[in-house]
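A single protein chain has been removed from this complex, and every other one stays in its place.
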Amino acid sequence: MQTKTPRNFFKALAVGAPKPYQELPTRLERMIHFFPPQIEKMRNKVPEMAKNVDVILGNLEDAIPADSKEAARAGLIEVAQSTDFGSTGLWVRINCLNSPWGLEDITELMNAIGDKLDVIMLPKVDGAWDVHYLDQLLAQLEARNNIKKPVLIHAILETAEGVKNVEDIAAASPRMHGMSLGPADLAASRGMKTTRVGGGHPFYGMLADPTADGADRAFFQQDPWHYTIAKMVDACMANGIKPFYGPFGDFSDNDACRAQFRNAFLLGCMGAWSLHPKQIEIAKEVFSPDPEEVVFAKRILEAMPDGTGAVMIDGKMQDDATWKQAKVIVDLAKLVDEKG
Amino acid sequence: MQTKTPRNFFKALAVGAPKPYQELPTRLERMIHFFPPQIEKMRNKVPEMAKNVDVILGNLEDAIPADSKEAARAGLIEVAQSTDFGSTGLWVRINCLNSPWGLEDITELMNAIGDKLDVIMLPKVDGAWDVHYLDQLLAQLEARNNIKKPVLIHAILETAEGVKNVEDIAAASPRMHGMSLGPADLAASRGMKTTRVGGGHPFYGMLADPTADGADRAFFQQDPWHYTIAKMVDACMANGIKPFYGPFGDFSDNDACRAQFRNAFLLGCMGAWSLHPKQIEIAKEVFSPDPEEVVFAKRILEAMPDGTGAVMIDGKMQDDATWKQAKVIVDLAKLVDEKG
Amino acid sequence: MQTKTPRNFFKALAVGAPKPYQELPTRLERMIHFFPPQIEKMRNKVPEMAKNVDVILGNLEDAIPADSKEAARAGLIEVAQSTDFGSTGLWVRINCLNSPWGLEDITELMNAIGDKLDVIMLPKVDGAWDVHYLDQLLAQLEARNNIKKPVLIHAILETAEGVKNVEDIAAASPRMHGMSLGPADLAASRGMKTTRVGGGHPFYGMLADPTADGADRAFFQQDPWHYTIAKMVDACMANGIKPFYGPFGDFSDNDACRAQFRNAFLLGCMGAWSLHPKQIEIAKEVFSPDPEEVVFAKRILEAMPDGTGAVMIDGKMQDDATWKQAKVIVDLAKLVDEKG
Amino acid sequence: MQTKTPRNFFKALAVGAPKPYQELPTRLERMIHFFPPQIEKMRNKVPEMAKNVDVILGNLEDAIPADSKEAARAGLIEVAQSTDFGSTGLWVRINCLNSPWGLEDITELMNAIGDKLDVIMLPKVDGAWDVHYLDQLLAQLEARNNIKKPVLIHAILETAEGVKNVEDIAAASPRMHGMSLGPADLAASRGMKTTRVGGGHPFYGMLADPTADGADRAFFQQDPWHYTIAKMVDACMANGIKPFYGPFGDFSDNDACRAQFRNAFLLGCMGAWSLHPKQIEIAKEVFSPDPEEVVFAKRILEAMPDGTGAVMIDGKMQDDATWKQAKVIVDLAKLVDEKG
Amino acid sequence: MQTKTPRNFFKALAVGAPKPYQELPTRLERMIHFFPPQIEKMRNKVPEMAKNVDVILGNLEDAIPADSKEAARAGLIEVAQSTDFGSTGLWVRINCLNSPWGLEDITELMNAIGDKLDVIMLPKVDGAWDVHYLDQLLAQLEARNNIKKPVLIHAILETAEGVKNVEDIAAASPRMHGMSLGPADLAASRGMKTTRVGGGHPFYGMLADPTADGADRAFFQQDPWHYTIAKMVDACMANGIKPFYGPFGDFSDNDACRAQFRNAFLLGCMGAWSLHPKQIEIAKEVFSPDPEEVVFAKRILEAMPDGTGAVMIDGKMQDDATWKQAKVIVDLAKLVDEKG
Partner (left out) sequence: MQTKTPRNFFKALAVGAPKPYQELPTRLERMIHFFPPQIEKMRNKVPEMAKNVDVILGNLEDAIPADSKEAARAGLIEVAQSTDFGSTGLWVRINCLNSPWGLEDITELMNAIGDKLDVIMLPKVDGAWDVHYLDQLLAQLEARNNIKKPVLIHAILETAEGVKNVEDIAAASPRMHGMSLGPADLAASRGMKTTRVGGGHPFYGMLADPTADGADRAFFQQDPWHYTIAKMVDACMANGIKPFYGPFGDFSDNDACRAQFRNAFLLGCMGAWSLHPKQIEIAKEVFSPDPEEVVFAKRILEAMPDGTGAVMIDGKMQDDATWKQAKVIVDLAKLVDEKG
């Protein structure tokens, strides 16, 4: 199938909608913290939580019972309208497009809090077509509500078809913010025989050859997510958008959570979901920028005060392109300093 | 870009939406007759008009002034609710997706008359992405409104990008009904230097070589739409959907209208728009099924009463496949008999 | 390259051939058990073996000597004609398309036992073109022999080019049943330096960093098949067909066989080959449906006796789609009960 | 869909089959003359006809009654075995792949006269898949019959889907010889409302604007095949294969036949079908190489006796590439001289 | 093959090269006037010619003898360095990439006059790969020579493969300015049997049916370039670049030249080549903007002085998008006023 021509790719899809970003804004997003907005107690905690996390996400989809779907949506609107989120991102995970709630989730949220929402997380994205739908609808709702800043789309990669099409999904719209791996649904979609939400599985591993002495054979556990994360990272980075690990389900096992986050980090992910407050700190620990990189980035900015030209630092040429990368790192470091 | 896998192509896009057609239903659609629904006098004529045309279309887009857009939409709802259209198709041409009216056109019409609408005509389709949007949104609205029969999509081919992508557009959804050539907008989009709506142009033609005797050189007018119609017909027919010619703008020139319709008919189009009552008769004359074909089709049906097996008629083998084609022709002929 | 349009994808390729399946039938296929049909002793065991396995496959390709190729083909025909396989699948692995036996394998088997064959396993599939050939030829032979049920195609993924093109292979025909990883030939095709048939290799692993105390460094063996299986699973599941692990060559190492099957199972495979009777039990142990899943699936069927509507079970909505998945699981469980 | 990699494209598809041509051999093919091989009288004329035409084709498909299909096949085998065709090409038009005769046509002809057949004309090619089938089957039959020279494939372009996919068809195999436009079936497939076999239609044309004096308006007939032929020519020439016009049905109208052939010739076609002896002469007249081109080509060959280097002729540089083109033209001219 | 991701598409290809245009600058380019720079007399006329034409092009390729290639290149450098071209575009047609002169043409011109060249016309473009080469090389030469404004690429469409790939060529780089039809080489590449450079051919036409009275049958000449121009226009306009007709070879037939230019203009071309001074005036006459369009465009600019918002003019809504189109027309009209 043909894609949009590059010149048309960056055009607004509705008269009056804001122009899409040619480069995504710099944001600190080490963890996307989920809360269930139908529960008043949780809503009340949001202003305080927002100070402690990089992104707070109102969850409307899985884990919200069917008879609380509308209460969750209303709760999110209420808390969004009454809270100042500062530099913390406000996201929502809407219900599936084929569910009875998907369309109203989008329209009601955009009508009520479209000017406060940063990112809509879209579950079960199978291909570019799902992004096309949301992209066009958001532009219409931005125009209707006179919203000045484009609301971005974050896809959850949680179907076999989605992984097959991940490069198309990443390239489907300038509104794409990034992607998260959704290991539970993906396992189900693929027929992977695990009910764990992320992490490894004790049965996936390599058995060493038998030894002459008949000793117990070593068993080396394997990473079931290597292919998926590596492919997702390439698709995202090639398109200038951000790859994320998703949820880690076992709240009682912080070490395994840390190991999983670190694996994702090492393969190129920029953050993860936190489904429990304990995971916030793990994410901060794992995903914060490397202090040495920050120091070096500051040296680049100092050496090129106006961002142009070329200088040698420690024998490596720095130019406009590396200046921009350095700027991103220094800006993130500032945000980390504010947030801790 | 990857397309949907064939098995997923035919799945409903929302829980509760009707299953898409694997084969489009047989309908007589020689002309799509436009009326402006904001005008009361025109609305009053609809019940009578509906008896005389194959398809009646409420036009909300071009030719409807901006300050009448909402009146037109409301007028269409009113007339649709109060009229029994019989076997006549009820279509609407909505406003562009990027316009201030596109989204409301879709949602309000589907909420109010989604069970009576047969086809939504979508203007300025540039690529599969525009169809993806409407396809998903219609499924959600069908589910919300408990609609039992899928509302189809008819694309207008009226941009250079759309013609480039016509094969993708035809294949973008099982909900695609067909396409119409939109010569006026297409001319503008391509920079074609004509303000005529369809038909030829006196300046597009071949000049014969000069003759020895210095006589006036012959000038042979050319068809500016040959490429576009031929490409559209192939894209539609390969995908099992229906190609149409669109509007002919000069109501004072019935002969040129007839010539244009006939050209489209000869290249494979199955109908055209009528913007004026006079064009209804021209379309009937041009696009009615050939009586000889009908006779032959009836012979096939008679020879294979249960639609299976293989028979020889006039030395040519007829089988299940030709039986189905014959059935379509005979069904159309019955509809013509009823309508005249 | 363009693919068939979705509407044409599901059409029969020969007049008189059965219509392709829009959804594959539910079959229990935990192991595909190979036997060499040129050996009389093995043929005599087939009726008994068939009661104990889910699929029995007559092998005509690798491991059958060139001078026994025709005897193997004849032997398979003989045993197929004289045996009632009950619900057990009858498959054949034919010789390569470019070999001196490929064409006769197909034509003679279809002529003689086309009505008993469930699946043809096609070796060394490089791209969609190989499937296109067999797809068309089978339709012609089905029509010629008046076969009422489509014979399916199962591709072996065993060339670098095949892995590159695995998504196209999965989508090449509605006749595709699934795919198996062929680790021995794939290793050769890729230049992987292993002569083992499946499983890991003692030299593929990560060496831990040295420790301060100079102790022996740990070595962590790695799965050489992770990429290939994960990519194959996504390609299959996105197209509604079934991924399989293939052979495990070391019959003396049941533990390593079990580990390999379990890895494949955890990544989404639905069965494996058994080349030795011992492997039948390993496959049954690994690939049988999870009893808890069966219990839950039965609850869904009970709650929705007619398969429509939506119910809440343990707080999760079940609908037509999950009903169908539940039906598949319950049907499989019944087959397991019969077979053990 | 992925195509074969270029290195694999030119490999033989069966052990023992001849290697595909990297460049097609030079052959004079101004007309492909059809005869019905089931008729003894026509068979008897073949040896004589063969001296007068460039290609003689035994027609097994349309126009051969169902009850004569096998007689036609047998008749072709008989005449092929008993005739020396000299430099005249021997072609066959087989029945459709989905018909009851397609497979036997291929296998029986290849088994009996595979070493004499130059080209198989394949009707109703919809996409690359049809060529993939025949390509692989021919290689197997060439190997089985120890045939030393690849039998080529000539596709008839006669469905809307085929025209949509014409570039893939041209690139589907090194065995592709070329393509012919099949105007009758293509018209039916597209829904073009003409029963003429090739040529124009009196109703497809442009009507001039009315004149002030009310005189009869001029009507300029249009070429309904312009798009199709131009697209086919580009697809063929870009792939190094040969485009042909197909049949002209009205044997009573030599002038219209000549006009149609000339149109095809002017757009790039290299030959046409002759269905009647009168059309042989028309094809010779229209498609013979231009004497001036032949003279110039001879000058190039004389100036570069060994085919290498670069010379200036009339101020234009000639090199290895133009030498090859010149060689083709001179070789054709020699064949014309022999044949007249 | 994958294309660049949209974000990467607009990046400069060398450190120090100017950033590519996201939107092409507005330029008046009704005719591209060719001159042979090796001839001193012609060089002397350039300053005067430049006042009278929109674009002046130094031709290095066809029509320049091999032994004058270097003199032509040097002559172009000399005249470019010594002339002030004002708002008139300075273009060059370089030799083919595979010729002995192509590389030096590019490097020497960029080194010497890269800051004065507006557009390089690239002959015989077969696919995106040819543009990729020149795109990267120009960026390196711009960086080396500190050029501040990107030199654009104009492709000549003159091979069957190029027409097949025209959409890719149009989308191959943000440096693409547009394309011209090259009818002479294209005819040769396709095997079209005409030696005319553009225009029709007396033998390409439709013969009317015979009449009952046996009168001479009418013959209606056809446009051999319809398919090619229409396809090229769509490819260009969809990518935001400019389509042109190329040369008309018969300088003695101004009327046929005018007819050909007008045909191209009516199909969407924005200019043509002038190979003779007489053709300059014909191009001006045909391709100048329509005065009525200019008047209307001015009304839009006046009604939206700051280019934002939405106003109704004659009942049609004008917005930011139409304002931009109006600005282009008014800017062109100013340039026409200056140039005449």
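Should a chain be cited, it is by its letter among A, B, C, D and E, assigned in written order, with residues numbered from 1 in that chain.
As a working rule, contacts are C-beta pairs under 8 Å (C-beta built on N, C-alpha and C of every residue); 3 or more make two chains touch, one makes a residue touch a chain.
Predicted model, so just to flag it, every value in this text is computed and none were measured.
Trainee: What are the shown chains that the left-out chain touches?
Mentor: Output: missing chain touches A, C, D, E.
Trainee: Just to verify: which one of E:A80, E:L97 or E:L181 makes contact with the chain not shown?
Mentor: Spelled out, the listed residue whose C-beta touches the missing chain is E:L97.
Trainee: Counting contacts across the full complex, list the positions on chain E that touch the omitted chain.
Mentor: 1-5, 8, 12-16, 97-100, 102-103, 126-130, 132-133, 135-137, 139-141, 143-144, 161, 164-165, 168, 171
Trainee: Which chain C residues touch the hidden chain?
Mentor: 65-66, 159-161, 163-164, 189-194, 201, 203-210, 217-220, 222-224, 226-228
Trainee: Extract the touching residues of chain D with respect to the undisplayed chain.
Mentor: Residues of chain D in contact with the hidden chain: 2-10, 15, 22-23, 167, 171, 174, 238-240, 310, 319-321.
The rule is short, and it goes like this: only the chains that are shown with their structure count from here on.
Trainee: Out of A-E and A-C, which chain pair has the most contact pairs?
Mentor: A-C
Trainee: Regarding the chain B and chain C pair, does the interface count as same (over half of residue numbers shared) or different (under half shared)?
Mentor: same
Trainee: Just send me the rotation angle from a CA overlay of chain C on chain D, rounded to the nearest 5 degrees.
Mentor: The C-alpha superposition of chain C onto chain D needs 180 degrees.
Trainee: Using Cα averages as centroids, what's the distance between chain D and chain E in whole Å?
Mentor: The computed centroid separation for chain D versus chain E comes out at 36 Å.
Trainee: Centre to centre, by mean C-alpha position, how many angstrom separate chain C and chain E?
Mentor: So the centroids are 57 Å from each other.
Trainee: Which residues belonging to chain B are in contact with no fewer than two other chains?
Mentor: Residues 2-5, 8, 15, 161, 164, 167, 171, 205, 220, 222-223, 226-227, 238 of chain B each touch two or more of the other chains.
Trainee: Considering only which chains touch which, how would you classify the arrangement: line, ring, star, complete or other?
Mentor: Shape of the chain contacts: other, as it matches none of the listed patterns.
Trainee: Run through the chains and report each pair that touches.
Mentor: Touching chain pairs, listed by label, come out as A-B, A-C, A-E, B-C, B-D, B-E, C-D, D-E.
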